[in-house]
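There's a structure below that I have some questions on.
The complex appears here minus one protein chain, its other protein chains still in place.
Entry: chain A
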(Lines give C-alpha, C1' and ligand atoms only; values in the text may rest on other atoms or scores of the structure.)
Protein backbone atom coordinates (compact mmCIF):
# COMPACT_ATOMS: atom_id res chain seq x y z
CA UNK A 1 0.00 0.00 0.00
CA UNK A 2 2.55 2.54 1.10
CA UNK A 3 4.82 1.98 -1.87
CA UNK A 4 1.94 2.42 -4.26
CA UNK A 5 1.16 5.71 -2.62
CA UNK A 6 4.70 6.98 -3.10
CA UNK A 7 4.56 6.06 -6.73
CA UNK A 8 1.50 8.26 -7.18
CA UNK A 9 3.24 11.19 -5.57
CA UNK A 10 6.27 10.94 -7.78
CA UNK A 11 4.70 11.34 -11.16
CA UNK A 12 1.94 10.98 -13.60
CA UNK A 13 0.35 7.71 -14.53
CA UNK A 14 -1.32 6.92 -17.75
CA UNK A 15 -4.22 4.56 -17.85
CA UNK A 16 -6.55 3.29 -20.47
CA UNK A 17 -10.17 2.70 -19.70
CA UNK A 18 -12.98 1.06 -21.52
CA UNK A 19 -16.37 2.54 -21.10
CA UNK A 20 -19.04 0.37 -22.58
CA UNK A 21 -22.59 1.17 -23.32
CA UNK A 22 -25.58 -1.01 -24.10
CA UNK A 23 -25.32 -0.55 -27.82
CA UNK A 24 -21.60 -0.41 -28.37
CA UNK A 25 -18.15 -0.15 -26.96
CA UNK A 26 -16.17 2.99 -26.51
CA UNK A 27 -12.47 3.13 -25.83
CA UNK A 28 -10.93 6.28 -24.48
CA UNK A 29 -7.79 7.23 -22.65
CA UNK A 30 -7.15 9.70 -19.92
CA UNK A 31 -4.26 11.05 -18.00
CA UNK A 32 -4.42 10.68 -14.29
CA UNK A 33 -2.97 13.59 -12.43
CA UNK A 34 -2.39 14.05 -8.74
CA UNK A 35 -5.31 16.41 -8.60
CA UNK A 36 -7.87 14.20 -10.32
CA UNK A 37 -9.73 14.44 -13.59
CA UNK A 38 -11.07 17.90 -14.31
CA UNK A 39 -14.59 18.58 -15.48
CA UNK A 40 -13.29 19.66 -18.87
CA UNK A 41 -11.22 16.52 -19.31
CA UNK A 42 -14.21 14.47 -18.32
CA UNK A 43 -16.20 15.88 -21.22
CA UNK A 44 -13.56 14.65 -23.65
CA UNK A 45 -13.32 11.28 -21.93
CA UNK A 46 -17.03 10.76 -22.05
CA UNK A 47 -18.57 11.94 -25.28
CA UNK A 48 -22.37 12.33 -25.25
CA UNK A 49 -22.83 8.75 -26.43
CA UNK A 50 -21.29 7.50 -23.18
CA UNK A 51 -23.70 9.58 -21.11
CA UNK A 52 -26.88 9.13 -23.13
CA UNK A 53 -29.52 7.76 -20.74
CA UNK A 54 -31.08 4.34 -21.18
CA UNK A 55 -34.69 5.22 -21.96
CA UNK A 56 -35.86 1.90 -23.33
CA UNK A 57 -38.25 1.26 -20.47
CA UNK A 58 -39.40 4.85 -20.23
CA UNK A 59 -42.77 6.34 -21.08
CA UNK A 60 -42.66 10.12 -20.67
CA UNK A 61 -42.60 13.09 -23.04
CA UNK A 62 -38.87 13.62 -22.60
CA UNK A 63 -38.04 10.00 -23.41
CA UNK A 64 -40.21 10.13 -26.53
CA UNK A 65 -38.40 13.19 -27.82
CA UNK A 66 -34.78 12.89 -26.70
CA UNK A 67 -32.82 11.21 -29.46
CA UNK A 68 -29.08 10.54 -29.12
CA UNK A 69 -28.52 13.19 -31.78
CA UNK A 70 -30.37 15.88 -29.85
CA UNK A 71 -28.63 14.84 -26.64
CA UNK A 72 -25.32 15.01 -28.46
CA UNK A 73 -25.92 18.58 -29.56
CA UNK A 74 -27.26 19.82 -26.24
CA UNK A 75 -25.28 18.00 -23.58
CA UNK A 76 -22.43 20.48 -23.34
CA UNK A 77 -24.56 23.62 -23.51
CA UNK A 78 -25.34 25.66 -20.43
CA UNK A 79 -27.77 28.46 -19.67
CA UNK A 80 -26.20 31.74 -18.44
CA UNK A 81 -26.77 30.38 -14.91
CA UNK A 82 -24.85 27.22 -15.79
CA UNK A 83 -27.89 24.95 -15.84
CA UNK A 84 -27.43 21.89 -17.99
CA UNK A 85 -29.53 19.46 -20.02
CA UNK A 86 -28.73 16.57 -17.69
CA UNK A 87 -30.21 18.57 -14.86
CA UNK A 88 -33.36 19.25 -16.90
CA UNK A 89 -33.94 15.59 -17.67
CA UNK A 90 -32.85 13.97 -14.41
CA UNK A 91 -36.42 13.63 -13.15
CA UNK A 92 -37.47 11.92 -16.38
CA UNK A 93 -34.52 9.52 -16.31
CA UNK A 94 -35.20 8.63 -12.68
CA UNK A 95 -38.94 8.15 -13.20
CA UNK A 96 -39.63 5.91 -16.17
CA UNK A 97 -43.32 6.60 -15.92
CA UNK A 98 -46.47 4.63 -16.04
CA UNK A 99 -47.91 2.78 -19.01
CA UNK A 100 -51.17 4.73 -18.66
CA UNK A 101 -50.00 8.12 -17.46
CA UNK A 102 -47.56 10.05 -19.58
CA UNK A 103 -45.59 12.46 -17.40
CA UNK A 104 -43.49 15.26 -18.84
CA UNK A 105 -40.10 14.04 -17.61
CA UNK A 106 -38.20 17.32 -17.61
CA UNK A 107 -38.08 20.67 -15.84
CA UNK A 108 -36.60 24.10 -16.38
CA UNK A 109 -33.94 25.55 -14.09
CA UNK A 110 -34.39 29.13 -15.28
CA UNK A 111 -36.14 31.19 -17.93
CA UNK A 112 -33.36 30.70 -20.47
CA UNK A 113 -33.73 26.90 -20.27
CA UNK A 114 -36.63 27.10 -22.71
CA UNK A 115 -34.40 28.91 -25.25
CA UNK A 116 -31.05 27.20 -24.85
CA UNK A 117 -32.64 23.73 -24.89
CA UNK A 118 -35.48 24.60 -27.28
CA UNK A 119 -34.51 21.66 -29.48
CA UNK A 120 -35.84 19.26 -26.83
CA UNK A 121 -38.37 21.48 -25.06
CA UNK A 122 -40.27 22.45 -28.21
CA UNK A 123 -41.19 18.88 -29.21
CA UNK A 124 -42.05 18.06 -25.59
CA UNK A 125 -44.29 21.14 -25.43
CA UNK A 126 -45.94 20.16 -28.69
CA UNK A 127 -46.55 16.63 -27.39
CA UNK A 128 -47.95 17.76 -24.09
CA UNK A 129 -49.98 20.72 -25.31
CA UNK A 130 -51.84 19.13 -28.16
CA UNK A 131 -49.72 20.22 -31.06
CA UNK A 132 -48.94 23.76 -29.87
CA UNK A 133 -45.87 24.74 -31.83
CA UNK A 134 -43.75 27.30 -29.99
CA UNK A 135 -41.74 28.06 -33.10
CA UNK A 136 -44.77 29.38 -35.00
CA UNK A 137 -47.55 30.14 -32.53
CA UNK A 138 -48.26 32.88 -30.04
CA UNK A 139 -49.95 32.38 -26.70
CA UNK A 140 -52.81 34.75 -25.75
CA UNK A 141 -52.94 36.18 -22.23
CA UNK A 142 -56.32 37.55 -21.09
CA UNK A 143 -57.09 38.29 -17.45
CA UNK A 144 -60.24 40.36 -18.06
CA UNK A 145 -62.79 38.55 -15.91
CA UNK A 146 -65.65 40.79 -17.07
CA UNK A 147 -65.84 38.71 -20.23
CA UNK A 148 -67.05 35.64 -18.32
CA UNK A 149 -70.68 34.60 -18.79
CA UNK A 150 -72.94 32.20 -16.84
CA UNK A 151 -70.34 31.86 -14.13
CA UNK A 152 -72.73 30.86 -11.33
CA UNK A 153 -73.23 27.10 -10.91
CA UNK A 154 -76.14 25.21 -9.40
CA UNK A 155 -75.00 24.73 -5.82
CA UNK A 156 -77.00 21.55 -5.46
CA UNK A 157 -74.21 20.02 -7.47
CA UNK A 158 -71.15 22.27 -7.23
CA UNK A 159 -69.65 22.27 -3.74
CA UNK A 160 -66.67 24.55 -4.34
CA UNK A 161 -64.89 26.53 -7.06
CA UNK A 162 -61.23 27.22 -7.47
CA UNK A 163 -58.74 28.74 -9.92
CA UNK A 164 -54.98 28.37 -9.59
CA UNK A 165 -51.90 29.36 -11.51
CA UNK A 166 -48.22 29.98 -10.95
CA UNK A 167 -45.90 32.91 -11.43
CA UNK A 168 -42.11 33.10 -11.58
CA UNK A 169 -39.98 36.11 -10.71
CA UNK A 170 -37.80 37.11 -13.64
CA UNK A 171 -34.08 37.06 -12.90
CA UNK A 172 -34.17 34.37 -10.21
CA UNK A 173 -33.59 30.69 -10.88
CA UNK A 174 -36.47 28.23 -10.66
CA UNK A 175 -36.94 25.70 -7.81
CA UNK A 176 -34.88 22.86 -9.34
CA UNK A 177 -31.87 25.14 -9.70
CA UNK A 178 -32.09 28.00 -7.24
CA UNK A 179 -29.52 28.56 -4.55
CA UNK A 180 -30.66 29.12 -0.97
CA UNK A 181 -30.06 32.85 -1.31
CA UNK A 182 -32.13 33.05 -4.50
CA UNK A 183 -34.97 31.14 -2.90
CA UNK A 184 -34.90 33.49 0.09
CA UNK A 185 -34.90 36.42 -2.33
CA UNK A 186 -38.03 35.07 -4.04
CA UNK A 187 -39.66 34.82 -0.62
CA UNK A 188 -38.61 38.34 0.32
CA UNK A 189 -39.80 39.92 -2.94
CA UNK A 190 -43.17 38.17 -2.93
CA UNK A 191 -43.93 38.61 0.77
CA UNK A 192 -43.09 42.28 0.55
CA UNK A 193 -45.48 42.70 -2.40
CA UNK A 194 -48.26 40.75 -0.68
CA UNK A 195 -48.03 42.96 2.37
CA UNK A 196 -49.27 45.77 0.10
CA UNK A 197 -52.58 44.07 -0.70
CA UNK A 198 -55.62 45.80 0.74
CA UNK A 199 -59.31 45.37 1.63
CA UNK A 200 -60.67 41.92 0.79
CA UNK A 201 -57.18 40.88 -0.31
CA UNK A 202 -55.41 41.94 2.87
CA UNK A 203 -53.72 39.01 4.58
CA UNK A 204 -50.80 37.41 6.37
CA UNK A 205 -47.71 35.31 5.64
CA UNK A 206 -46.85 32.09 7.47
CA UNK A 207 -43.30 30.93 6.93
CA UNK A 208 -42.91 27.15 7.13
CA UNK A 209 -39.83 27.46 9.32
CA UNK A 210 -41.45 29.77 11.82
CA UNK A 211 -45.12 28.92 12.12
CA UNK A 212 -46.44 27.94 15.53
CA UNK A 213 -48.15 24.61 16.23
CA UNK A 214 -51.45 26.42 16.42
CA UNK A 215 -51.00 28.19 13.11
CA UNK A 216 -49.96 24.92 11.54
CA UNK A 217 -53.08 23.17 12.78
CA UNK A 218 -55.31 25.98 11.53
CA UNK A 219 -53.73 25.83 8.10
CA UNK A 220 -54.23 22.07 7.98
CA UNK A 221 -57.89 22.45 8.99
CA UNK A 222 -58.35 25.06 6.27
CA UNK A 223 -56.75 22.66 3.79
CA UNK A 224 -54.11 25.31 3.05
CA UNK A 225 -50.94 23.72 4.33
CA UNK A 226 -48.62 22.21 1.76
CA UNK A 227 -46.07 19.63 2.77
CA UNK A 228 -42.62 18.73 1.62
CA UNK A 229 -43.11 17.01 -1.74
CA UNK A 230 -42.91 13.23 -1.56
CA UNK A 231 -43.54 12.50 -5.21
CA UNK A 232 -40.29 11.26 -6.77
CA UNK A 233 -41.25 13.25 -9.88
CA UNK A 234 -40.61 16.39 -7.83
CA UNK A 235 -37.84 15.27 -5.48
CA UNK A 236 -35.67 13.93 -8.31
CA UNK A 237 -35.82 17.35 -9.92
CA UNK A 238 -34.17 18.86 -6.88
CA UNK A 239 -36.95 21.22 -5.94
CA UNK A 240 -37.24 19.98 -2.37
CA UNK A 241 -33.68 20.89 -1.43
CA UNK A 242 -33.13 22.77 1.83
CA UNK A 243 -36.76 22.18 2.89
CA UNK A 244 -38.41 24.08 4.58
CA UNK A 245 -36.08 27.06 4.15
CA UNK A 246 -37.82 30.05 2.49
CA UNK A 247 -41.10 28.20 1.96
CA UNK A 248 -44.38 29.57 3.21
CA UNK A 249 -48.06 30.24 2.77
CA UNK A 250 -49.78 33.56 2.49
CA UNK A 251 -53.54 33.97 2.60
CA UNK A 252 -56.02 36.80 2.90
CA UNK A 253 -58.06 37.18 6.08
CA UNK A 254 -61.16 35.94 4.30
CA UNK A 255 -59.35 32.75 3.29
CA UNK A 256 -60.35 33.10 -0.37
CA UNK A 257 -56.98 34.08 -1.88
CA UNK A 258 -53.92 32.00 -1.15
CA UNK A 259 -50.30 31.99 -2.29
CA UNK A 260 -47.75 29.21 -1.91
CA UNK A 261 -44.16 30.37 -1.97
CA UNK A 262 -41.31 28.19 -3.23
CA UNK A 263 -43.13 24.91 -3.49
CA UNK A 264 -43.01 23.57 -7.06
CA UNK A 265 -42.81 27.09 -8.51
CA UNK A 266 -41.75 30.48 -7.17
CA UNK A 267 -45.41 31.17 -6.46
CA UNK A 268 -48.67 29.33 -6.85
CA UNK A 269 -51.69 31.64 -6.71
CA UNK A 270 -55.07 30.24 -5.72
CA UNK A 271 -58.50 31.82 -5.57
CA UNK A 272 -61.23 29.68 -4.06
CA UNK A 273 -64.50 29.60 -2.18
CA UNK A 274 -67.24 27.24 -1.22
CA UNK A 275 -70.18 27.11 -3.56
CA UNK A 276 -70.59 27.72 -7.27
CA UNK A 277 -69.69 31.36 -7.90
CA UNK A 278 -66.87 30.72 -10.35
CA UNK A 279 -67.24 34.20 -11.81
CA UNK A 280 -66.42 35.79 -8.47
CA UNK A 281 -63.56 33.37 -7.89
CA UNK A 282 -62.08 34.27 -11.26
CA UNK A 283 -62.67 37.99 -10.72
CA UNK A 284 -60.74 37.90 -7.47
CA UNK A 285 -58.06 35.78 -9.15
CA UNK A 286 -57.47 38.31 -11.92
CA UNK A 287 -57.64 41.31 -9.62
CA UNK A 288 -55.26 39.73 -7.11
CA UNK A 289 -52.76 38.71 -9.78
CA UNK A 290 -52.74 42.12 -11.37
CA UNK A 291 -52.34 43.81 -8.03
CA UNK A 292 -49.41 41.57 -7.04
CA UNK A 293 -47.81 42.23 -10.40
CA UNK A 294 -48.16 45.98 -9.92
CA UNK A 295 -46.63 45.74 -6.44
CA UNK A 296 -43.55 43.81 -7.58
CA UNK A 297 -43.11 46.11 -10.56
CA UNK A 298 -43.01 49.08 -8.17
CA UNK A 299 -39.80 47.59 -6.87
CA UNK A 300 -38.30 46.80 -10.25
CA UNK A 301 -39.29 43.13 -10.56
CA UNK A 302 -41.55 41.38 -13.06
CA UNK A 303 -42.98 37.98 -13.89
CA UNK A 304 -41.34 35.65 -16.40
CA UNK A 305 -43.46 35.82 -19.54
CA UNK A 306 -43.02 35.80 -23.29
CA UNK A 307 -45.19 35.79 -26.39
CA UNK A 308 -44.28 32.24 -27.39
CA UNK A 309 -44.81 30.43 -24.13
CA UNK A 310 -46.88 32.77 -21.97
CA UNK A 311 -46.05 32.57 -18.26
CA UNK A 312 -42.84 30.61 -17.62
CA UNK A 313 -43.03 27.94 -14.93
CA UNK A 314 -40.87 25.04 -13.76
CA UNK A 315 -42.77 22.27 -15.48
CA UNK A 316 -43.49 22.57 -19.22
CA UNK A 317 -46.99 21.24 -18.49
CA UNK A 318 -47.80 24.53 -16.76
CA UNK A 319 -46.69 26.92 -19.47
CA UNK A 320 -49.02 29.44 -21.05
CA UNK A 321 -51.65 30.25 -18.49
CA UNK A 322 -50.45 27.79 -15.86
CA UNK A 323 -54.14 27.81 -15.11
CA UNK A 324 -56.27 25.07 -13.64
CA UNK A 325 -59.82 26.15 -13.00
CA UNK A 326 -62.03 23.59 -11.41
CA UNK A 327 -64.91 22.62 -9.20
CA UNK A 328 -65.79 19.90 -6.75
CA UNK A 329 -69.05 18.63 -8.20
CA UNK A 330 -71.43 15.79 -7.37
CA UNK A 331 -72.26 13.63 -10.38
CA UNK A 332 -73.55 10.35 -8.98
CA UNK A 333 -75.41 9.24 -12.11
CA UNK A 334 -73.29 10.73 -14.84
CA UNK A 335 -70.07 9.37 -13.37
CA UNK A 336 -71.43 5.86 -13.73
CA UNK A 337 -72.49 6.40 -17.32
CA UNK A 338 -70.18 4.73 -19.81
CA UNK A 339 -70.04 7.94 -21.85
CA UNK A 340 -68.68 10.03 -18.97
CA UNK A 341 -65.02 9.96 -20.04
CA UNK A 342 -65.85 10.67 -23.66
CA UNK A 343 -67.98 13.62 -22.66
CA UNK A 344 -65.15 14.99 -20.55
CA UNK A 345 -62.66 14.50 -23.38
CA UNK A 346 -64.82 16.37 -25.86
CA UNK A 347 -65.35 19.20 -23.40
CA UNK A 348 -61.55 19.42 -22.87
CA UNK A 349 -62.02 18.66 -19.18
CA UNK A 350 -60.26 16.25 -16.84
CA UNK A 351 -61.42 14.55 -13.69
CA UNK A 352 -59.41 14.05 -10.53
CA UNK A 353 -60.18 12.83 -7.05
CA UNK A 354 -61.01 15.43 -4.46
CA UNK A 355 -57.49 15.18 -3.02
CA UNK A 356 -56.08 16.70 -6.21
CA UNK A 357 -53.71 15.16 -8.75
CA UNK A 358 -53.17 11.39 -8.49
CA UNK A 359 -56.02 10.87 -6.02
CA UNK A 360 -59.21 8.90 -6.43
CA UNK A 361 -62.71 10.31 -6.24
CA UNK A 362 -64.52 9.85 -2.95
CA UNK A 363 -68.18 8.96 -3.26
CA UNK A 364 -69.62 10.66 -6.27
CA UNK A 365 -67.77 13.95 -5.94
CA UNK A 366 -65.24 14.79 -8.59
CA UNK A 367 -62.71 17.50 -9.17
CA UNK A 368 -63.41 18.65 -12.75
CA UNK A 369 -61.03 21.10 -14.40
CA UNK A 370 -59.61 22.24 -17.74
CA UNK A 371 -57.15 19.99 -19.55
CA UNK A 372 -55.38 22.70 -21.48
CA UNK A 373 -52.88 25.27 -20.27
CA UNK A 374 -51.18 26.69 -23.34
CA UNK A 375 -52.63 28.09 -26.54
CA UNK A 376 -55.81 29.43 -24.99
CA UNK A 377 -56.18 32.44 -22.74
CA UNK A 378 -57.26 32.43 -19.10
CA UNK A 379 -60.68 33.79 -20.02
CA UNK A 380 -61.14 31.11 -22.69
CA UNK A 381 -60.14 28.30 -20.34
CA UNK A 382 -62.36 29.44 -17.48
CA UNK A 383 -65.28 29.89 -19.88
CA UNK A 384 -64.60 26.40 -21.16
CA UNK A 385 -64.82 25.02 -17.61
CA UNK A 386 -68.00 26.98 -16.92
CA UNK A 387 -69.71 25.83 -20.11
CA UNK A 388 -68.46 22.29 -19.63
CA UNK A 389 -69.53 21.94 -16.02
CA UNK A 390 -72.93 23.43 -16.83
CA UNK A 391 -73.26 20.78 -19.51
CA UNK A 392 -72.33 18.03 -17.04
CA UNK A 393 -74.89 19.29 -14.55
CA UNK A 394 -77.55 19.30 -17.30
CA UNK A 395 -76.63 15.70 -18.08
CA UNK A 396 -76.92 14.79 -14.41
CA UNK A 397 -80.34 16.42 -14.18
CA UNK A 398 -81.50 14.64 -17.31
CA UNK A 399 -80.39 11.29 -15.98
CA UNK A 400 -82.21 12.04 -12.72
CA UNK A 401 -85.39 12.48 -14.73
CA UNK A 402 -84.77 9.33 -16.68
CA UNK A 403 -84.01 11.24 -19.86
CA UNK A 404 -81.16 10.44 -22.16
CA UNK A 405 -78.02 12.48 -22.64
CA UNK A 406 -75.85 13.15 -25.68
CA UNK A 407 -72.11 13.31 -26.08
CA UNK A 408 -71.29 16.84 -27.19
CA UNK A 409 -69.14 17.49 -30.25
CA UNK A 410 -65.47 18.18 -29.48
CA UNK A 411 -64.65 21.72 -28.44
CA UNK A 412 -62.09 23.41 -30.72
CA UNK A 413 -58.46 22.99 -29.74
CA UNK A 414 -55.87 25.75 -29.51
CA UNK A 415 -56.19 28.32 -32.23
CA UNK A 416 -53.63 28.18 -35.06
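Convention: a contact is a pair of C-beta atoms (placed from the backbone, for glycine too) under 8 Å apart; a residue touches a chain by one contact, two chains touch by 3 or more; residues count from 1.
Note that contacts and distances are computed from a predicted model.
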item: UniProt protein name of the chain not shown, from "Proteasome subunit beta", "UBC core domain-containing protein", "Sister chromatid cohesion protein DCC1" or "creatine kinase"; value: "creatine kinase"
item: Residue, one of A:141, A:218, A:235 or A:354, that touches the chain absent here; value: A:235
item: Among A:158, A:177, A:219 or A:312, the residue in touch with the chain that has been omitted; value: A:177
item: Hidden partner chain, touching residue among A:245, A:291, A:364 or A:387; value: A:245
item: Interface with the undisplayed chain - residues on chain A; value: 1-2, 4-5, 13-21, 30, 32, 35-39, 42, 45-46, 50-54, 57, 78, 81-84, 86-87, 90, 93-94, 173, 177, 179-182, 184-185, 209, 235-236, 238, 240-243, 245
